[in-house]
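What follows is a single structure, written as structure tokens, with notes after it.
Note that one protein chain is taken out, while the other chains of the complex remain in position.
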Amino acid sequence: MSLRGEAAIIGIGELPTQRSTPGRSMLGLLGDAARIAIKDAHIRKEDVDGIVTEGGATYPASVAEYLGIRDVRFGTGSSMMGASGATGIAIASMAVMNGLANNVLVLMGVARNPALGGGGEGFGGPGGEFEMPYGTAAGANTGYAMIYKKHMDQYGTTQEQLAHVASNQRFNALENENSAFKGQAISHQDVLDSRYVNYPLRLLECVMPCGGAAAAIVTTAERAKASLTNPVYVLGVGTALDDFGAYPKPEFTTSPVARSAPVAYAMSGYTPRDIQFAEFYDCYTILEAMCLEDAGIAPKGEIGPFFAATDTTYKGTFPINTDGGQLSSGQPGLAGGFRHVIEGARQIMGKAGVRQVARKDLCLVNG
Amino acid sequence: MTSEYKKPLPRPAMNPEVSKPFWEGTKKHELWMQYCLNHNGHFFYPREVCPICWAPQDRLVWQKVSGKGRVFSYTTVFQPAIPAFAEEAPYIHALIEVDEGARIIGNVIDIPQEDVAANKLEVNQRVEAVFEDVTDEWTLVKWKPIGEG
Partner (left out) sequence: MTSEYKKPLPRPTINPEVSQPFWEGTKKHELWLQYCLNHNGHFFYPREVCPVCLAPQERLVWQQVPAKGRVHSYTTVYQPALPAFAEEAPFIHALIELDAGARIVGNVVGLSREEVEGNALELNQPVEAVFEDVTDEWTLVKWQRVDG
């Protein structure tokens, strides 16, 4: 038994991603996203009987309380950092197919409100002792830059090739109402001309921290068929994780997707060749590129030439991050990784408007 | 060796007792790492359990290692997260694979500033540890390029 075809997303809600969210809190933003999602799903708040949150800063019970969600039968945190949203969908799917709940609300988000302080707190772990004394760059820049450099050395990947990731996604974001960069075009050369934050990462290859939130409703296949929406069926799921820090792990230029993708493919009965478009986690160009090759979209080590040769805009032969992704929309905390699920569902529902992809039935998402 | 050192000093957040031999080693200008008697290999960073075979603490010993290795990968930091590093940017923040097999973070120094800015450092460059007594309490390990062999 697997969850192939057993669960579906029937509603999505996403707030515009904003550089700052003055006056707003995380809980408040989550509420706004939840409201949009239940409306989209044509269900009532009272129909929600399950909730999946990130689980660290947002206990399911705190969120349920703030949002007045009663009679929650199933609640948990997915606690997978950037992958919390996608993992939340997997968890919700398992919950509904096994009868733990009927309508599970998955929601992620963060506020960016100077009045509330916040942001920039380090994680526990070895970083403060063994990395920070040597002058790390901001956020996760340092580790991903070193992965980038290693990938260049190992496979001949070039910055020129990966700049296409950023410029193609910016094209996709130009008419996205929910993008912080709506209408702000950049060229491939602009990416290459942008300053180094830390070599080989240039400014336009890194995400911009933002505020925002997103939500989705997952229900059983049976309920989905009876619903008034165009359901998005979950056909295969795989999860995997790696060391928190980049540096101890042996397979430095390989992501956990090398382990999660085969599981999802096997469950679904599809192969990389069948995938029509992809929505992939993209805090940095290199991370997205590496995960795509680990998912078999290009042979290992050949993602650079793939980007140089492929139109990955929504008009292209293999669309990737059709809403601009995080690189060209902004990263509202964990709603950043969740946006890949939301946009994939939006495309399959046929609600992507001007950026609707031509072949919209089978999407591969990496959170 | 000054009390005016403005950059972050090591903050042992996980378990100061476990990592202490490492920092005692650097004060003597020596590189020490944990060695697992179970699977017979070194690892880094210091832990209470072997990350390779989950051997318990009583199977882990500290050994002085060669202090030589290669640049596994690196990034040139043009925009440091902390202002205290700004005046020496760009500089190299590298992942070093020591000859004993473990990986450790550090700066690669002793490279002309124009080579740093031009990202001339090669992956696999041979390096050896140099020790910088940044305060009376703390000595950091950095790395400098050396010839093959």
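Every chain is named by a letter (A and B) in the order it is written, and numbering of its residues begins at 1.
What we mean here is this: a residue touches a chain if its C-beta (ideal position, glycine included) is under 8 Å from a C-beta of that chain, and two chains touch if they have at least 3 such contacts.
Here the structure is a predicted model, which means the values were calculated and not measured.
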Among the chains presented, those that the missing one touches: A
Absent-chain contact - pick from A:27, A:100 or A:192: A:27
Full-complex contact with the absent chain, from A:38, A:221 or A:261: A:38
Residues in chain A touching the chain absent from view: 23-25, 27-29, 31-32, 34-35, 38, 45, 66-68, 113, 115-116
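The criterion applied here is as follows: only the chains that are shown with their structure count from here on.
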Centroid spacing, where centroids are CA-atom means, of chain A and chain B in whole angstrom: 33
Of all residues in chain B, those that touch chain A in their complex: 7-14, 19, 43-45, 51, 72-82, 85, 88-91, 93-95, 103-107, 119, 122-124, 134, 138, 140, 142
Of all residues in chain A, those that touch chain B in their complex: 124-139, 141-142, 145-150, 153, 195-201, 246-248, 252
